[in-house]
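Here the complex is missing one protein chain, while the rest keep their positions.
Showing subunit A:
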Amino acid sequence: MKFRFVRLLVAASCIASAVAAHAAEVQVAVAANFTAPMQKIAAEFERDTGHTALLAFGATGKFYAQIKNGAPFEVFLAADDKTPTRLDEEGVTVPGSRFTYAIGRLVLWSAQPGVVDDQGEVLGRGDFRHLAIANPKTAPYGAAAMEVLRRLGLADGIAARLVTGENISQTYQFVATGNAELGFVALSQVMVDGKLTGGSAWQVPAGLYDPIRQDAVILAAGRDKPAARALADYLRGDKAVAIIKSYGYGL
């Protein structure tokens, strides 16, 4: 038994080193709202190319600060187009590598069925104690949520009931635990394969907020890394696009 195990180990390490000759790792910073689709894409990417994508999830503003201060990320999938553009202008990216990988959609969601009607009229009725949004100052989905509230003329009336998550994941957490009865989250967080995963929701009409363009860019650290370019290409491929759309993103 012991010998078989050792032989297995030796065989495994031989295969691993053979693959390693061609395969590489790529460090990716991923906006929190894109967590679920990116995990799926990374698994497919690894299967198809042999490269491994090491994913870090978080707020776009935080990633900006980290990248500017020498974080070793090679590809950046932001929650907006402003931050990658800014990095472009500041010369810490590979010029010309920026592209829109997804267009985010906003949804008003409650973990309870029957709370959010399909016209979003619950917002006007105001029979709730807390409405969760992502921080409008730092998170594009939060800024979009505020825009919707302003266009509906509800921004002032609702201000006292807003609770703010640091990013869209935390906002989702506030609603999912029921501490906020409802909140504006990314459609991708509550939708899988075109279906709502639970609770009740109103998909906010696109006309009520500026499109949330999410741009990806290859960072300076990934300049000479084939795996970084491979991932950027893969994100634009049919397989990835299908996954991205299945989470409710526009493209």
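Quick note on the criterion: contacts are C-beta pairs under 8 Å (C-beta built on N, C-alpha and C of every residue); 3 or more make two chains touch, one makes a residue touch a chain; residues count from 1.
In this text, contacts and distances are computed from a predicted model.
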item: From "NfeD family protein", "Molybdenum transport system permease", "Linoleoyl-CoA desaturase" or "Lactate utilization protein B", the hidden chain's UniProt protein name; value: "Molybdenum transport system permease"
item: Residue touching the undisplayed chain, where the options are A:T100, A:T164, A:Q203 or A:S246; value: A:T164
item: Residue touching the undisplayed chain, where the options are A:A43, A:A65, A:A206 or A:L251; value: A:A65
item: Residue in contact with the excluded chain [from A:A53, A:A132 or A:I168]; value: A:A132
item: Residues from subunit A at the interface with the omitted partner, ascending; value: 59, 61-62, 64-65, 129-130, 132, 135, 137-138, 162-166, 170, 173-174, 177-180
